[in-house]
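One protein chain is absent from this view; the other protein chains keep their places.
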Amino acid sequence: MAIVFIPPLLRERAGGLRQIELEGATVGALIDSFEARFPGVRARLVEGSRMMPGLGVVVDGEVQPDGLRAAVTQASEVHFVHAVRGGCPP
Amino acid sequence: MSHLVVNSTVNGEPAEFLCEPHETLLHALRDTLLLTGTKEGCSNGNCGACSVLLDGVLVNSCLVLAAEVEGRQVTTIEGLTPREGLHPLQQQFLENAALQCGICTPGFIVASKALLDRNPHPTEAEVRHFLAGNLCRCTGYDKIVRAVLAAAA
Amino acid sequence: MSDQTAFKVIGTRPVRHDGVDKVTGRALYGADVRMNGQIYGAMLRSPHAHARILSIDTSFAEALPGVKSVVTGADLPAMADKIADTGEGAVNLRHLSSNILAGSTALYWGHAIAAVAATTQTIADQAAALIRVEYEVLPPILDLAAAMAPDAAALHADVVTNELGEKGKAPSNVAEHFRHEKGDVAAGFAAAEVVIEREYKTGTVHQGYIEPHSATVQWNADGQLIVYCSTQGSFGVRSEISEILGLPISHIKVIPTEIGGGFGGKLNVYLEPVAALLSRKAGGRAVKITMSRIDVLAATGPTSASIIKVKYGATRDGRLTAAQVWMAYEAGAFPGSPVGAGSGVILAPYDIPNVVIDGYDVLCNKPKSNAYRAPGGTNAAYAAESALDELARALNMGPIEIRLKNAAKEGTRRADGPVFPRIGFVETLEAVMRHPHYTSALERSSGPLRRGRGIASGFWFNFGGTSSASATVNPDGTVSLTEGSTDIGGSRTSIAMQFAESLGIPVDQVKPQVVDTDSVGYNDATGGSRTTFATGWVVYEIGQKIRTELIARAAKMLETEPGQVSFENGVFSNGAMKNIPYAQVTADLDKTGGPIVVSHSMRTRGEGTAFATHIVDVEVDIETGKVDILRYTATQDVGHAIHPSYVEGQIQGGVAQGIGWALNEEYIYDKNGKLLNAGFLDYRMPTTLDLPMIDAVLVEVPNPKHPYGVRGVGEVPIVPPAGAIANAIFDATGVRMMELPMSPARNLAALEAAAIAAAV
Partner (left out) sequence: MQTFNFLSVATVEDAVAALKMGANRPLAGGTDLIPMLREGRRSADAVVDIKRIPKLNQLVVGPGHDLMIGAAVSAQRICRDPEIARAFPGLIDGISLIGGTQIQGRASVGGNLCTASPAGDAIPALIVHDAVLMVEGPSGGSEFPVSAFLIGPGKNALGPGELLVSIYVPAPKPGFGAAYLRFIPRNEMDIAVASVGIGLCQDEGGRITGLKLALGAVGPTPIVVAEAAGIAEGQLPSAELLARLGAAAEAAARPIDDVRGTAVQRRRLVNVLTRRAFEKALSRSVRMSSFKLF
């Protein structure tokens, strides 16, 4: 079960939880099981088949360019962060 | 507006060229004589990127009309470079990593030559005072000042 | 991480490969391009900060002899509200497009309205002045307070507040609100024994590169677009042109010229699509447009003015228990300020258990903000480090002491969630403590000249990104290295050095060149302090592959197994018995299997974040408010310095820009939103006389993820200076400056107010 940290502005929709353990082998799969628990959260994180523009996903401390396709392990820690591209903010 | 014929000496060679009456020396050098080593940074005399020597005097070529150089001597970065090798200032700028983007570099080297021609052994304060009309946005001037002092040593 | 002591090239200071061209004036920058049959473009820009465009009459301009084409916003393909990733992060294409040529509304003073191309620059300028535009002038919104007021008119009817995907109901100038939260901030402040709460302001500043933007574009009869321009990222230019003009990227070749500074301001296109349209309308003649300095300051990305509120709570022993931050940044005319990055910077150096950060991206009638060296970081650190200095004084703690006590380390959780890997923040503090600048007492004040010392720290993320390169081994043993990373400050050489080290040849045998978008694989822009890290890593891999292949070739010549062959000091040897010089192997490549050409591409990870701590001595003339910088020392975790001189140069340059931002640089607008200081005379960047020598102390905590331990170094140096100088001014005068720039007029007013307050 990967640990997903729930962004503050999404906690209201997620029963006030700050983090949640979810099943899934990819970030996309985690978000699907998140959606199953709390309908509506997906639409806040995902646009079509990609992460919401301006939103980045960090798995175990590293920004994941693969976004939804990024792999996660049972022990992974997942964060949704403001996407920053060094000198090139979105 | 009809063109004017200008006869001058540029980098030691006779240069006859046509210019518009309102045209600056900077544009005549870059667009007519194709000497693009002299750079345009602001076109109002506040950055020194277009520094050249006019009868040996350091000036901003953006503040000189091309027509004014009739019968006069102009030296640009191209004229400062020897046939073989580099001018000591050019060499020291390289060895001291005194350039980053390099756009201000020709202006700094021309200005530094004007300084060393007059004052072969300047202090750091004298270098900073003389070069205050040349802006660099990359280096913080540290390595530029060191390069000029090294060339003077 | 390889054994540093073994390095032959890395850590040396060779002359840069492009150096001779740049000291002789032969290097070609944007405005130096000259194409066959080239004509010249000029822009018409809005004289109003906010106005509806009722009509544009170009007939007089078109009638002028010598004019070849005229374009307006109507010539740009209509843009859907599409979010595209053009390689520089997500951008709304319609916004990007209407920033290049205004649509129905001019949104800032200097907003491009129309453009002309003519046979001479003089004619083009005259023609632009002949374009008649009918405006309906609208009231401008010029600051955060006005933009965020509940009853403020919305700049864009289609922009609503985005809160993590939750869209607001009504149009708003607040394009985005986000929050970071960690722990329980209420409990944290309840546990605090000392609380400091302050509000800071910062002005709009510009990157200030000396080379104005310039683009020369030819729209060929075969539909192929040839683009020469000065840019930080040729591939980003290609994709932005492609999206804006609706052309397939296969029709666009971008040829990057040398670039006269960028600092984040040359990531996006401004002129290129306009020159392309002018060229097409002019029957395919190449069109060159070069901005004036006024255009550069008025219409290219400055960085955001901001208001930042910081509240710290701490126990008496100096342990931070909580922090709360409210930060609003001006995006300018279109959404996308660096407030997100600023929110990641603002508390990053410290391990604070309870944190809330709220960030706001706010529209106003100023040019669209763009990246500027550690975007959003300087604003944030000025506020946070000023407040921390006040807290330390309230606790009678030294500035280093309080930072050490709360310093982030490996394993510290950032306010936005992720945990730091190995970082070198503590090492930068220790380096300051060891430095003679810190250990020597400051010569004290005399008369109206008051001296003070200040310290501040800073953080920057850095970025890895994607790089590609290719290498060809030449028969004479040299290697042609083909890259796509714009070289702004010596990266050709820092990359060539890593390649030479990896392959095992002298760096002067490497011929690095930056090529066009058709001649090398994809590269992200030179930005985010990524190039020496990422492109350097790519060429390291190429060097290893070539080394392996050359050993195999040498083995053939030595009639032995590759496993038996070593390559040291330019010689391949088969144990003690036989050896063969490198040059002979490269000369005979054709007889041992043919040429060696290796390409490699990587989407890098593991860019290490960067920390810096700066110490500055200032002298304040309390009768005039003027501040002079007496001494400056910057310590920084640089990972492993490839070319120390250019690492020092990055630090010195960042500090210089930070000092300018701190003391004098700011956009000054009149009440109608006209920019009053659009020039180098009154937009006051530091001259040689405004700066001392800047001592750059390289603290090397190698990045474990990079083969040579490289970390990005270019951006973090601009983060601490404003805070350090504010703290030094307080130390000198007892007056706390709450707004940037800390200009003489502002300082004098604050000093007099304080004196009056003291007198009362």
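The letters A, B and C name the chains in turn, as written, and every chain counts its residues from 1.
We adopt the following convention: contacts are C-beta pairs under 8 Å (C-beta built on N, C-alpha and C of every residue); 3 or more make two chains touch, one makes a residue touch a chain.
What you see is a predicted model; the values in this text were computed from it and never measured.
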{"item": "Contact set of the excluded chain (shown chains only)", "value": "B, C"}
{"item": "From B:V10, B:L29, B:V59 or B:C136, residue that would touch the chain that is not displayed", "value": "B:V59"}
{"item": "Of C:V137, C:A187 or C:L681, the one touching the omitted chain in the full complex", "value": "C:L681"}
{"item": "Touching residue (missing chain; options B:P21, B:G85 or B:P120)", "value": "B:P21"}
{"item": "Chain C, residues in touch with the chain not shown (by the definition above)", "value": "122, 125-126, 294, 623-626, 628, 663-664, 668, 676-677, 680-682, 684, 686-690, 743-745, 748-749, 752"}
{"item": "Touch residues of chain B, complete complex, unshown partner", "value": "1, 4, 20-24, 43-46, 48, 51, 54, 57-60, 62-65, 67-68, 70, 111, 114-115, 129-134"}
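Methods note: only the chains that are shown with their structure count from here on.
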{"item": "Pairwise touch network: line, ring, star, complete, or other", "value": "line"}
{"item": "Maximum inter-chain contact count - chain pair", "value": "B-C"}
{"item": "Label of the chain whose CA centroid is most distant from the centroid of chain A", "value": "B"}
{"item": "Interchain centroid distance [CA atoms averaged], chain A/chain B, Å", "value": "56"}
{"item": "Contact footprint of chain A on chain C as seen in their complex", "value": "83, 85, 88-91, 163-166, 176-181, 232, 264, 267, 336, 338, 340-341, 343-344, 356, 359, 371, 373-376, 416-421, 460-463, 465, 524-525, 527-530, 603, 605-607, 712, 714-715"}
{"item": "Chain C to chain B touching residues, read off their complex", "value": "13, 15-16, 18-20, 22-29, 31-32, 34, 121-122, 207-212, 258-263, 290, 292-293, 488-490, 643, 645-646, 648-650, 652-653, 655-657, 679-681, 685-689, 691, 693-694"}
{"item": "For the chain A and chain C complex, residues of the former touching the latter", "value": "5, 7-10, 43-45, 47, 52-55, 58, 61-63, 65, 77, 79, 81-90"}
